[in-house]
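With one protein chain held back, the other chains of the complex are shown just where they sit.
Chain naming follows the written order as A and B, and within any one chain the residues start at number 1.
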Amino acid sequence: MGRAAILKSVKENKPTLVPLPKIDLNPFQENVDILETFKSNVKLVGGNIQELSQLSNIDSEVEKMYPNASEIISCIPESNLGTVSISEKTSPHELETVDLAIVKGEFGVAENGAVWISEEAVSTRVLPFISNDLVIILNKEDLCLHMHQAYKLISERKRNFGLFISGPSKTADIEQCLVIGAQGAMSLTVILT
Amino acid sequence: MKVGLFIPCYINQLYPQVAIATLELLEKLDVDVSYPSTQTCCGQPLGNSGYEEDSKGACQLFVENFKEYDYIVGPSGSCIYHVKKHFDILEQTPDVIKVRNNAYELCEFIVKILGKIDLGAQFTHKVGLHKSCHGLRGLHLGSCSERMDAHFSTEEDLLNNVKGLELMSLTRKDECCGFGGTFSVFEEAISVKMGKDRIQDHLDNGVEVITGADHSCLMHLEGLINRNNQPLKVMHIAEILNSSI
Partner (left out) sequence: MSHSEKATIFNKNEAKVNWHNKALWFVREKRDTAAHKVKGWEYLRELASGIKANVLSNLDEYLVEFEKNALKKNIKVHWASSAEEHNAIVHKILADKKAKKVVKSKSMLTEECHLNSYLEEKGIEIIDTDLGERIVQLAKEPPSHIVLPAIHKTKEEVDELFQEHLGTTPSNGNPEYLTNEARKHLRQKFIEADAAITGVNFAIAETGGFVVCTNEGNADMGAHLAPVHIACMGIEKIIPKEEHLGVFLRLLARSATGQPITTYSSHFNTAAPGTEMHVVIVDNGRTEQLSREDFRSSLHCIRCGACMNTCPIYRRSGGHSYDTTIPGPIGSILSPGKDLKKHSSLPFASTLCGSCSNVCPVKINIHEQLYKWRQLVTKDVKQPFIKKSILKIAGIVLSKPKLFSLAGKSARFMLKYAPRFMVYSNLNAWGNARELPEVKNQNFDEWYKVKRKNHG
């Protein structure tokens, strides 16, 4: 029963050691425009892309896109749109009625339009999920080609919680019809600066 | 080079014209080919039904019949696959190993060993190629749609060099026909449905003659076509390649 039994059974039944393969990244190397690939994949997965020359213009840009958002949480210093402020002490249940969250993405992955969001960037883990819409601010230079590079970039992080987000929440569970907006954010916009 | 002609049991009994075409084709290609008359079967029907142990007698007989030849050639991807793959249940004597290594499906033998793709054949029809699973995924007669490999196809190479032959493109390139040996009887409903769907694909794409390298698949499709009076003919690729040479 339990731990001892399982480990004993594994020891008795496992095959002779097979060496761990080393990952050679050469087969994955390709000459693509990383920025364009990232942008097109964000759109492919149902997200929106906006490009801003200056982060200081962000408020007017966001207001244009989400004019009806009344309860807004901004996790970036450059935006003044936040109507509610949060911290690590915020109870997740308080965020039930949040319309829009603006958070900083650490970097993007070109091959799948994903952005790494750390716990520090959102303060409360549920924020990028519970908010009705989500805006991610991302620096154009902070892009890599594929997931192997992505894991190198986060290898030294403080490990508590983090995630790759690729596009808005979605489902195709009803007769394979793709519906954007399932349990998480109804829309996702990546603002590239 | 001495070649032993292997004729699958059901082709021998029910489709001798395929065996004749295979023999004539090899002879026209100047192959020294003979047919050991004491051959029976490769044992596949038993292996696939779970009675591998009971097939050992048939497998041993196969090795006995063919061990003296440089190559064994047969017009059946699934049988040759069975010999190469599943004769591992026999004790691996030098004879068994030799037979397993030198067994070839007909098209593969012609293209790989004889190095020929233009056989001077003529067949003025719209043809649909059924890429039988054991030949395709088992013997690697061609690339398959699931894998990210460069495209190649032994049968297509041969058919594309037949004068007047128009090779039609199918919607599902290499879906199984549903024969599967005893599957055709024990899971009859699905087997029939799979066959009907394959046939419809050929009809939808203007095919007049369905061909392939495995007559078991063709037998199953032909059975459905004849029952449902559909406007399609079925011919083994050996018969097409042997025509008008």
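Brief remarks follow.
The rule is short, and it goes like this: a contact is a pair of C-beta atoms (placed from the backbone, for glycine too) under 8 Å apart; a residue touches a chain by one contact, two chains touch by 3 or more.
All values reported here derive from a predicted model rather than from experimental measurement.
Residues of chain B in touch with the missing chain: 7, 9, 11-17, 19-20, 23, 34-35, 37-41, 43, 45-58, 60-61, 86, 133-134, 137-138, 144-149, 172, 174-176, 178-195, 197, 219-220, 222-224, 226-227. By the touch definition given at the top, chain A reaches the unshown chain through residues 1-3, 5-7, 9-21, 23-24, 27-30, 41, 44-45, 88, 92-93, 96, 111-114, 124-126, 129-130, 146-148, 150-152, 155, 159-177, 179, 181-185.
Everything that follows uses one rule, which is that only the chains that are shown with their structure count from here on.
Taking each chain's centre as the average of its CA atoms, chain A and chain B sit 51 Å apart.
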